[in-house]
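Worksheet: one structure, shown below.
The complex is shown incomplete by one protein chain, all other protein chains being positioned as in the whole.
Going in written order, the chains are labelled A and B, and every chain counts its residues from 1.
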Amino acid sequence: MLDVRGQSDGFLVRRVLEGDTAAYAGLVNRYRDRLARYATRMLGNAADAEEALQDAFVRGYRYLARCSDPERFGAWLFGILVNRCRTLGSQRARRQRHIVHDESAMARASVSHSEGGADLMEAIEHAVAQLQPAQREAFLLKYVEEMSYEEMTRLTGTRISALKMRVSRARQELRRLLEGVDGV
Amino acid sequence: MSDSDNGLKQVIDLLKQPVSLDSSFDEKVMEQVESVPPPRAWARSLWTAANWMRRGRTLTVSPLQGLALAAGVVAALFVGRMWVKPDSAVSPGPTAAVAEAALVHFVIVAPGAGSVSLVGDFNDWAALETPMHRVEGNGVWSVSIPLTTGRYRYAFLVDGTTWLSDPSAPPALDDEFGRPGSVLTVGEL
Partner (left out) sequence: MMARMRSALALLGLATALNVTLAPSGSAQEPRLESRVPEPTRSEINAILDSAGAAGLPTEPLVDRALEGVAKGADPDRILAAVRRLSGELRLAYDALGPRSSAAEIISGASAIRAGARSEDLAYLRELRADQPLTVAAATLADLVAVGVPADTAIAAVIALAEEADDAHYVAFRRNVERDIALGASPVAALGVRLEATAADVFRSAGQSPDSRPRPRKP
């Protein structure tokens, strides 16, 4: 069994391309958590996030030969995940499962507790879910994934000016949605 | 949220909290991966060398109709060459990347013409670069040129003065220069 610790992405990618399928497990393990966070924040629920993530990893394997810079496998796979989240997000847009958005739930979110526990997180998740998908994507990439605008434009194919606009609108919108929520 | 960036920072910090996946996730992915055809190393070279697709040798040329059905197809036209810097694993040596092009056959019927040229995106719109050859006795002019994947605008120039579009191809939609033209799309090779 290959010990993947300390092996570069490029090494593992080459192993997979040479026929060692098991080496891919090392890459899955290396990137699953960071990617899971993005997918969960973007899609708003764990089940969809896991589906998008699985799909991204399988596509990443299938089209691994197209990863032109194996040392940056993680960035390449992230691009695939962003696309999968867009597709899945648009398919699920109307279902809105897990996300509560009736009036009473809103009221509950607004009277959350000051200790900043689960209720606060729920209110934040709810607010993030209310953002338009393109704004949510830009906001998460910028602040949660801490990407530069140059990286974001490479990843999303959207121009920097448009990305800045989306991030700014997301901030305004979050400010509006979370106004009055304790602990923020 | 407060007016300051503190509120935002707090939101971001919470969103940055790690998300834990079910411990069986890796296994599930690898199970699916096992059922997918393995990626091939050679494909990476071809893919990155020319950004071309994986579809083996499928060749699609548009337009491909009328007289142009006589189009011939050949492979392996350009040979790139580079030297690799020496390192511990790789010694210097020349290598060649072979990409493919479709040999596309252009045909126009112009019985009264003294000369006909093929002029387009593929030859920098140089009038004399690609003269067409008269097929004896029937007023048909033809020429074949290799083209890689892409979309090309072109026209026929008769006797150095008259522009003709290709009747077997879609017209150029964006004819901004007051002369006819056609377009041709070569699919992934």
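Keep in mind that, in the parts below, contacts are C-beta pairs under 8 Å (C-beta built on N, C-alpha and C of every residue); 3 or more make two chains touch, one makes a residue touch a chain.
Just so we're clear, the structure is a prediction, and the values are computed from it rather than from any experiment.
For the options A:Gln7, A:Asn29 or A:Thr153, the residue in contact with the chain missing from this view is A:Thr153. The chain not displayed touches subunit B at residues 41-42, 44-51, 53, 55, 58, 60-65, 80, 82, 84, 89-91, 93, 95, 97, 119-121, 124-127, 149-151, 153, 163, 170-174, 176-179, 181, 183, 185, 187-188. Hidden from this view is one chain, which touches subunit A at 59, 63, 68-69, 79, 83, 86-87, 153-154, 156-159, 162.
Just so it is clear, only the chains that are shown with their structure count from here on.
Computed centre separation for the pair subunit A/subunit B is 33 angstrom, with centres defined by C-alpha atoms.
Contact residues on subunit B toward subunit A in their complex (touch as defined above): 1-3, 7-8, 10-12, 14-22, 25-26, 28-30, 32-34, 36-41, 43-44, 47-48, 54. Those residues of subunit A that touch subunit B in the complex are listed here as 14, 16-19, 21-22, 24-25, 28-29, 32-33, 36-37, 40-41, 46, 49-50, 53-54, 57-58, 61-68, 120-121, 124, 127-128, 140, 143-144, 171, 174-175, 178-179, 181, 183-184.
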